[in-house]
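A single protein chain has been removed from this complex, and every other one stays in its place.
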Amino acid sequence: MVFLNVKKLNVEYYTKNNSVHAVQDISFQLDQRDTIGIVGESGSGKSTLAMAILQLIPKNTGKVTGKIEMKSKRLLDLTPSEIREVRWVDIAAVFQKSMNALSPVHRVGNQLSDIYRLHEKNIPHKMLKQRIFQLLDMVNLPSHVYKAYPHELSGGMMQRVSIALGLMHNPKLLILDEATTALDVVTQTQILKELMELEEKMGLTRIMITHDLSIVASSCKKVAVMYSGQIVESGFVKDVLYNPLHPYTKSLIKSVPSLKGENRKITAIKGSIPDLSKPIEGCVFAARCPYAKEVCFQSAPENSELENNRAVKCHFVKGGEFVWEEGKQTIV
Amino acid sequence: MANYIQKRIITGILIIVVSIVLNFTLIKLSPGDPIRVLSGQDSPSPQMQAELTAKYGLDQSVFMQFINYVGNLAKGDLGVSILSNQPVLKMIMERIGPTLLLALTTAIIALIIGTALGIYCARYRGSRFDNIVSGSSYIFDSMPNFWLGMMLIMIFSSSLGWLPTSGMVDLRTNYTGFNYYLDVFKHWLLPATTIVLVTVPYYFRIARSSIIQVMSEDFITTLRATGMSESRIFNKYVFKNAILPTITVFGINLAYIVTGVAIVEIVFSWPGMGSFMLDAIHRRDYPLLMGIYLLLSISVAIMMIIVDVIYAYLDPRILYKER
Partner (left out) sequence: MSQPITEQALPQTPKEKNVLQRIYTIINQNNQLKIGSILLLFLVLIGVFAPLLALYSPTALGDGLLVPPSAEHWLGTDKLGRDLYSMILYGTRTSLMVGFVSAIISGIIGTIIGAYAGFYGGKVERLLTEINNIFLMMPTFFLILLVAALFGNSLIIVMVIIGLTGWASNARLMRAQALSIRERTFIKSSIAIGEKKSFIIFKHIIPNGIFPIIASTTMNISGAILIESSLSFIGLGDPNIISWGQIVFDGRSYMTSGWWVSTFSGFMIVITVLSFYLIGDGLNKVINPKLK
């Protein structure tokens, strides 16, 4: 059964003189307990996508159109008070820069309790405190964190506080927006491991927004690669990351150094992402694509759907293969 | 905390020391001989010269003179006014009451009005009300307070005749009880309005910009995502984060209120330190001016320590950064 259905989602930001089409026609589906990684460079619209699902795009600066369905709820049609009820009970999030995730002049325990009480108004004080201690314990934090101020904790500890905060009401969907990016690799791995264990217990569905392919490879089942507001390739991690078809996915993978295996050349992707305030005629990646031909600049590629729920947006992907020169399969 | 307070006290003491040294140096550097400065006369009598020489040890080395000067200060002797031949400290104490009355009341009123306007305009940023208030805040901020005071006198006293132009009480009458207070209030109204009008923009801008800044912090996004209502986010979280800068500025301003209102006092002949200072300037009563300056430095230093301690208590990050 489909748990989350995002269909033809568009987000446009308005600035003084123009508008930026930050998310364009994005569609994807998730089942319960699915985990999906959304990868892309900064500016690719992945954070905007997260904010759109969380309904956090201010009405005066941006417009969200399309459909986001969670089970039977149409999220975009909810009234403000209905949205408040969905928040944190159905959808919770862990944001980037967790050091700034809480108010610096209120104690951690005070804030956690305050937020807890939003969705469980009548909980007695004693039970509330107990529950918060439980939460801290769940993410392996000592109980004195309750009385601490955010600045007294380390980055890793604040990350754990943010996760405890996110899991507080057993949400069905958890969105992690670059949540572990600022941490050192050891802490990051450990927190990810703990998170996956908790998720197993709680039956969470997770959307992981990151620019780090290795995080997706080690912690997600599905992946969607975003470029300039569009999903250019999506599917299961084992298909997409081990046998990339879209030239952008290929170059993304090539730009990550590998610790194991042969010593291959790391190549950066030349150029920078296109200006989203102007409409693009052809393929969004054409300007930086090493394979681009005339057709790429003239018409936008179809989203070709392949087996195993895989989809690629490229003129040269035909029948599950990347065919560039007539009749020949090109291996990069 | 102890360490933090200690640091503040050291800075406070340094401010006082620097002021004393500056004061002393100014006497030494000023054109003409120090006796002329200290007596305020171009040709003081030989008897006066001898007195001053003995008192300040002017025949001794510069270093000894300084020690002597500091010694006199330590005894609470800020010098003797040339005008009235009275100890400076005593004279200041006699005149500080009306100044504090005017300064404290206006500071509190300006703080309340400025902060309230700032909060409101930050919340409804870009509204017509915000634009009008923000725009006028620039204009009032650019006004010399003495000029604004004079304009108010011209409008409300000279032309309309609603309010008295000068002083603190009407000397022709002998009011008692309620009528006395009413009379003081009438005299207070125009100078107070002047000070409030030029001070409000200050608090307004600090309150408005710190609220806008806090509203853009990451933790506000977190709180919104949890389903907290905008009013609760604002009342509990934004408010406490944003009010801290206002409190600091208010505390520091309190230290300066004596000079802050001096010129307005002069315009309205309010019987406080301002008019007193003006007299001292025109009659070249330098010991009195220097006494006022020293006292002012001391009160600034003490206020600074108090404000910083309160601030550290309110904002837990301060102590942490100091460590």
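As written, the chain order gives the labels A and B, with residue 1 at the start of each chain.
Note that a residue touches a chain if its C-beta (ideal position, glycine included) is under 8 Å from a C-beta of that chain, and two chains touch if they have at least 3 such contacts.
Because the structure is predicted, anything quoted here is derived from the model rather than measured.
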Key: Chains still shown that are in contact with the chain withheld from the display   = B
Task = Would you indicate which residue among B:53, B:213, B:229 or B:248 is in contact with the undisplayed chain?
result = B:213
Note = Touch with the missing chain holds, among B:89, B:263 or B:310, for B:263
Remark   = Considering the complete complex, of B:15, B:35 or B:247, the missing chain is touched by B:15
Message = With the missing chain put back, one of B:91, B:133 or B:153 would touch it. Which one?
response = B:153
Request  = Determine and list the chain B residues touching the chain excluded from the picture.
outcome  = 11, 14-15, 18-19, 22, 26, 30-31, 37, 138-139, 141-144, 146-147, 150-151, 153-154, 158, 209, 212-213, 216, 252, 255-256, 259, 263, 266-267, 277-278, 281-282, 284, 286, 289-290, 292-293, 296-297, 300-301, 304
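As a working rule, only the chains that are shown with their structure count from here on.
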Task = Between chain A and chain B, tell me the centre distance in angstrom, where each centre is the average of that chain's C-alpha atoms.
result = 54
Query = In their complex, what parts of chain B are in touch with chain A?
reply = 217-219, 221-229, 236-237, 240-241, 244, 314-317, 320
Key: chain B-touching residues of chain A, taken from the complex the two chains share   = 54, 56, 83-89, 92-93, 95, 97, 100-106, 114-115, 118-119, 149, 151-152, 162, 165
